[in-house]
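With one protein chain withheld, the remaining protein chains of the complex are depicted in position.
First chain written, first letter: the chains are A and B, and each begins at residue 1.
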Amino acid sequence: MYPKDFEYHSPEGIEEALNILEKNGSEAKIMGGGQSLIPMMKLRIVAPKHIVDINKISSLDFIKDEGKRIVIGTLTRMADVEKYEALRKKVRIIPECAEQIADPLVRNMGTFGGNIAHGDPNNDMPAAVLVTGARIVCRSKSGAREIEARNFFVDTFTTALKENEILESVVIPVSRGYKGTYIKMERIAGDYGIAGVAVWFSSDGERFRDCRIALTGVGPTVIYAEKACNYLNDQRITREAIKRASEVASQESKPSDDLRGSESFKRKVVSLLVRRAFEVSLKEVGSEP
Amino acid sequence: MKVKVSMVVNGEKVERVVQPRMLLVDFIRRELRLTGTHVGCDTSSCGACAVLLNGRAVKSCTILAVQAEGKEIVTIEGLSKGGMHPIQKAFVEKQGLQCGYCTPGMIISSYQLLSSNPNPSEEEIRKALSGNLCRCTGYKTIIDSVKYASKLMRTEKRK
Partner (left out) sequence: MLIEEERKLEKPLPASVRFVLGRGKYVDDIFFDNMLYLKIVRSPYARAKILKVNGEITGRELSASMTSVGEGATERKTRVNYPVLATDYVSYVGQPVAAVIAEDIYEAEDKAEEVEIEYEPLKPVVDPYKAIDSEPIHPNTNSNVFVDTKLGKDFDESADVVLEERLGCERIIPNPLEPRGIVAHYDGTRLTIYGSTQSVYSWKEGICSSLKLSPEQVRVIQMDTGGAFGSKGGIYPEYIVAAYASIKTKRPVKWIETRLEHLQATAHGRGAYADMKIYARRDGRIVGLKADILVDSGAYPVGVAPWAPSWIGYQITGPYAIEKVYVRARAVYTNKVPLGPYRGAGRPEAAFFVERMIDMLSDKLGKDALEIRKINTHEGKWKSPLGLEVNDARSFLARAARQLRYSSLKRKRGFGLSFFVLIPNLEPGESARVKIQDGIVRVWLGGSSHGQGHDEFARRIVSEELDVPMEKIYFENSDTEKINRGVGSWGSRSAVLAGAAIVEACRKIREKARAKLGPRFKAEDLLSFEFDESVFFKPEGQLNSLGVNVVLATKDKLGFGRISKIISYYDAGNLLNRNMAVSQVIGGAMQGLGQVLSERAAYNEDGQLVIGSISEAGVLKISATPDFEVIFDREKSRMPHGAKGLGESPTIGVPPAAIRALEKLAGKWFTKTPLTEEDILLNGG
């Protein structure tokens, strides 16, 4: 349970970090909080030759409230995301998701960008940023590009981030009138939940508008439940509609049998969570179905 | 490859030349011989290795020593510099331990909680300690200890 030796880089600016990445290609790995990377290095599942520790690049540790959007720097600790007031007020699903990640000690070190860039289908934050319609800002030496969160998660531990890029920040749009939440089914014991669900939607009081549902831990990557969303859009807000949508979402999930449960059980959990997430979100604004 | 790393541990500046792969917990235990911080699980599940890094509780088995460069670390030994801390007293009095192995980590997590929330509810205590495992006590007496510590600390403040 000790990492293999590696060459350690501790750049103080992003340009320097990008140079190191450019030079070492696939042999370099960026380390933020290290809360996912270090366990894998200790197990020697991964043994990068170069570690690029970005902790000294303080310009990557920020949350900016720009009114219509909130930008979160990659190095922002999850514990800070959890407590950031403007996020609570404007895009509450983000801090609500943050506070369900791992445990408080891990969140004190683990970073916002790391949870997303790791590409782990069991990580929670991808589902939350995805439903908010966030854009992921990736920077390389040739400049920055923005990727829709929906197009960012490619496969297990694979994202659209290139070897020579750093996930710099995440831009979260502030959409007035939207509500929703992130709910996760925690196991009674164990490192990961069984499944998680993010819902984010608008309504005119009577009907659902622009529904977005994303699922954690039930596929090779975070899953956007498009059919369930399409079904729910323009439906009247009723228990039946939500139930139907939860069943559709459950069909869209792609879980596999493992220690955490059978495929069919996980589908049931997805459906339970979707229902509960809508019920909780609607209850909070007083328009119960 | 070795690198120089320096940090402030329990108020004192320390400097060592170490391999960059050295975990913070090994830096604390082997280099500094502060053995109150323990290794329990290796997978950042149990929290026996918890220390304060710039005032925040973290798992030192999942941090490289080099990541703590220039930072301030407080270990369980550092909490009792001015005599036994009220949290430590409370854990003794309310039997918040049996084998003692998880105890330093539990106290570090409790410390962070009580620094920002002097009068936590039971639910808040459970959340704050959700990154620490205990195999002996069933957690009940640990929860009682934190409640009692919060009382002790509030009384102390009023004095």
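Everything below uses one rule, namely that a contact is a pair of C-beta atoms (placed from the backbone, for glycine too) under 8 Å apart; a residue touches a chain by one contact, two chains touch by 3 or more.
Keep in mind that this is a model prediction, so the values were computed, not measured.
Here one chain is not drawn; of B:Gly55, B:Gly70, B:Pro118 or B:Gly138, the residue touching it is B:Gly138. One chain is missing from the display, and on subunit B it is touched by residues 19, 21-22, 29-30, 33-43, 45-46, 48, 75-77, 80, 84, 88-89, 91-92, 95, 97-104, 107, 126, 129-130, 132-143. Taking the complete complex into account, residues 1-2, 4-5, 43-44, 185-191, 194, 259-262, 265, 268-269, 271-273, 276 of subunit A touch the chain not shown.
The rule is short, and it goes like this: only the chains that are shown with their structure count from here on.
Residues of subunit B touching subunit A in their complex: 1, 3, 19-21, 23, 42-45, 47, 50, 53, 56-59, 62-64, 66-67, 69, 109, 112, 127-128, 130-132. Interface residues of subunit A, counted against subunit B in their complex, comprise 1-8, 10, 31, 34-35, 38-39, 41-42, 51, 53, 55, 79, 102-106, 108-109, 191.
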